[in-house]
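Other chains of the complex are left out, but the ones given are in their true place.
Chain lettering (A, B and C) follows the sequence in which the chains are written, and residue indices restart at 1 in each chain.
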Amino acid sequence: MKNKIKEKWAKGEAVSNAWISIPNAWTAEIMASVGYDVMTIDAQHGLAADLANILPMLQAIEGSGTVPFVRLPDNNPAFIMRMLDAGVVGLICPMLEGVEDTAAFIKAAKYYPKGNRSLGPTRSNVVYGENYAKEANDFTITLAMIETPEALKNIRNIAKIPDLDGFYVGPWDLSMSLGYEKLADFQDPSFLKILKEILDVANEHNLVTGIHAATPENARFFADMGYKFVTMINDSSALKTIAKSTLANFEGSGKNGELGAY
Amino acid sequence: MKNKIKEKWAKGEAVSNAWISIPNAWTAEIMASVGYDVMTIDAQHGLAADLANILPMLQAIEGSGTVPFVRLPDNNPAFIMRMLDAGVVGLICPMLEGVEDTAAFIKAAKYYPKGNRSLGPTRSNVVYGENYAKEANDFTITLAMIETPEALKNIRNIAKIPDLDGFYVGPWDLSMSLGYEKLADFQDPSFLKILKEILDVANEHNLVTGIHAATPENARFFADMGYKFVTMINDSSALKTIAKSTLANFEGSGKNGELGAY
Amino acid sequence: MKNKIKEKWAKGEAVSNAWISIPNAWTAEIMASVGYDVMTIDAQHGLAADLANILPMLQAIEGSGTVPFVRLPDNNPAFIMRMLDAGVVGLICPMLEGVEDTAAFIKAAKYYPKGNRSLGPTRSNVVYGENYAKEANDFTITLAMIETPEALKNIRNIAKIPDLDGFYVGPWDLSMSLGYEKLADFQDPSFLKILKEILDVANEHNLVTGIHAATPENARFFADMGYKFVTMINDSSALKTIAKSTLANFEGSGKNGELGAY
């Protein structure tokens, strides 16, 4: 069982991530056709929140080369196991606060003796082969979100938890709960300093760091800084953005000589 | 029962149209939030082809101010009636060839004495009120696609069919079936001439004309020419376009000082 | 394979029918729990129009004692066969006009040598047993709608078509297409006379007659007249009716001493 993401990380490369909030297999298939390294289905704030919606999306992107991640709704062990059984490779757990809850997250995601994930990888056995359960502890990826003041305070201890692969920074919730007026302000030196420190802690512990960068420019910026997992698009927002600019172009432009096409 | 589209046409204005091929109510709701005059669910080539998929999309855009049209899969009377019963306001019928099939299209879309639409407007009664059936013949809109050589040949007779509201040009199928090498080439004078002639015939008969313009620039061009219903975006293609350009921006740009946001 | 409906008819009894337009298996299960002889899923004007929606409804009422009928969207042989393969017992075909189309309806519904229904009763084999195909020609029920002036004119010839079980009168479409101002006016002697004549023709040919009576009072009236299949409720309308009267009762009544319950 090859894991393209771990291979890229082993070579020091950043992986590109698309954020998926539309609960539909066709839009997932479109996104996967574009070539992102990872697609993360957002089961917390996205509209595909349960297996009934997530399963067809996983099936639709299987074989595309894009690796499926899920941002969990919370730290519920049954949901963690269900996602892994359904073929999800990477998990991003939100709202963690410290060692205890992060360790519980890892425990639910790993089989004995590293954890207590229950055996029964119904779809993963079909998709990844009959050896899945044997190799799953090395294959699956776990990222702990750093988005609360508590997580920030406890970050050095969280970093030591065995089998954690890295951090994923949620700049909106983090800045809000730290009391910043302007949220996720990547121009604010004091906030950038925090983002740099998170990266430094991760690097000290051989962890990767990811961030919800929201745009390709931001993603480039953070990848250049050393972030190894950068989210640059949200499907719902992107569709709204292009639909708005299309209508504005039609209404605004009085020029009519140039005919475009896509 | 006010019909915003007919009101705009009465004032000589062009209406903006978004083409919907994603079979999902959430993306439909996003598209409707942007402010297009019309959204046309494509039941011919799109992936929402049956009532099971189309109904939740109609429900999701109800009340948005955007008026629902459907491009029919074909000239099947039962499907035509079903769409109207479900609350669709405008119908675009593909692949018509002449007077007989176009008249059949109109007949299926109108109640006695203008046609033989069967009575039973299950959802339209709830959405538009109990008077729906009485006013439906004036309320619903019918556009005949001009996309075959036969239709082009018979266009002056088609234009005389009572209760037809207008034409909708399908430039891809039309240019292909006319033997053009480059499809829908809006720079080709001989093709543009055809598009102008269709418009002229429509104007002579007090019909509106629509066209699958595909981009906002093209839509502007045709609206300026006199087209009154211009399609400028396809949701599936638009999502792919922005997803591709986002990834390209990330991979291409080495600049990192400017942080954007959307 | 026992057929409860044919048994009732053999004894001269009328069967009660509930009309189903809500595309949902739970509301179907509720309706079936009440004890109607037949439930007719309306695939013409109702919102469950395709197998994707109809199948779970059939599954939900299986074993309830209520027999599933479908009102077809039209006279399409593929859809007719699909409904029968999925376990539907009775078919009501709308908008028939004469001998040719009615004979085609029967032909699609019956196996060789009576017709050309294709073999492959996927679900019926499971639900009714492996003998299904052998007995299906006797088991299934076919009702031809009488709702157009043409059908009325040709009714005596329609009545002679072998294997037709009966008529189903659609009083709304019939009165509309006959030019009546007030639709389905069961107080109008001239319209009632027509309904009586249809019944008489049926009786002469040993056919049953059904009617879309809409209310239990009307259903009683027609059952007493000799109609053997009477539709007395539409689930969508009934839900709206009780929801409206509930709110009106709350808003209207100032009395507060009597506490009710259901």
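Criterion: contacts are C-beta pairs under 8 Å (C-beta built on N, C-alpha and C of every residue); 3 or more make two chains touch, one makes a residue touch a chain.
Please read these numbers as outputs of a predicted model, since none were measured by experiment.
Number of identical chains making up the complete complex in this structure, 3 of which are shown: 6.
In this text, only the chains that are shown with their structure count from here on.
Rotation relating chain B to chain C, from a C-alpha superposition: 120°, rounded in steps of 5. Per-chain CA centroids place chain A at a distance of 38 Å from chain B. Residues of chain A found to touch two or more other chains are absent. If you check the complex, the residues on chain A that touch chain B are 16, 18, 22-24, 26-27, 30-31, 33-36, 47, 186-187, 214-221, 223-224, 230, 232-233, 235-244, 246-251, 253-262. Contact residues of chain C toward chain B in the complex are 21, 23, 42, 44-47, 49-50, 52-53, 73-74, 76, 94-95, 147-148, 170, 172-173, 176-177, 179, 183, 236, 240.
Residues of chain B that touch chain C in their complex: 50-52, 55, 76-79, 81-82, 85-86, 111-113, 116, 118-123, 126.
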